[in-house]
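Below, a portion of the complex is reproduced, with chain positions unchanged.
We call the chains A and B, going by the order they appear; numbering starts again at 1 in every chain.
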């Protein structure tokens, strides 16, 4: 009976996590939450662009900030084996972790387009100050043998303040010469409450 | 072995329920099933409206009748802490329960916009008779500490006949002064077979 209760508890917890965006963790880079792609390296797609003269973003770049629901193809492909994407978060947060997701091995046609060596930086940007000191948040390698959504903690030492802009640079991929696909990039962290935020 | 079989059975049943729209229960207010929003209180959104001179519905109101897949932001926000939404069901049913869903606590940025005290009424409306006697189906309070999709049974005494129109009125929310978000509203019930429906 105790074991049955345990089995049921494990099932409910894991399904709850799966139903809660796969990780059960708030994502400040989620498009439906108000985040958006500000800039990216050359896309591996012809297509529609939008934006201002200073900045142009491909109309499909938003795919990097939306759930993929296990579907191959629900990604944004960038040219070559290195590149970047820069995201404006829905709100300033003290970043605690990032998640990089590729399509599951079980349904993928080919995973050579997965990013490999990555570096994530963040900073606080506002209308008056275009850019501030950029903080290195974390460096990691996406591993094709682990689960498809891989979360990387940001060292305490990098918890130095609020950021509203996060940039993912990838310097290599898993073999494709032509392109690198980003299925989804997430940023986890905590908002400061309004009062402390003002004084942060 | 018996316990292993039990574990497997629990897992398959719970995943089946999750895969079947989260509850494994038919929803007569589902947009892809043919239901639609007929009317609602003021939205907390600028945007596109459509409809006739008598009735206007915001183009995003349909979000209340579609799955949210665990994503924050996949809701329709209404102005203030009270308001309503009125839905034409896909077919007349004897209503048995309703489900109100908000985003999961695990991924939410803020849940003060969740509705709290609610009242659901229903009636049968056709082209000739604009409105009939409205039946109170149920009153409930959405509880932030329970699972995010909360189902409320309709008392047997309210099983008095077919309805094709259901209205959700909320009279309070969980703290937001500016708006209340409806992630999804569902109506469960049973259709009468064609012959009995004619005589109902």
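By our rule, contacts are C-beta pairs under 8 Å (C-beta built on N, C-alpha and C of every residue); 3 or more make two chains touch, one makes a residue touch a chain.
In this text the structure is predicted, and so the values were computed from the model without any measurement.
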Identical protein chains in the complete assembly, only 2 of which are shown: 3
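Note that only the chains that are shown with their structure count from here on.
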Averaged over CA atoms, how far is the centre of chain A from the centre of chain B? Could you give it in whole Å? 32
Per the contact definition, I'd like the list of chain A residues that touch chain B in the complex. 3-4, 7-8, 11-12, 15-22, 24-28, 30-34, 67, 69, 90-91, 191
In their shared complex, chain A is touched by residues of chain B numbered 3, 6-7, 10-11, 14-15, 18, 22, 69-74, 104, 106-109, 147
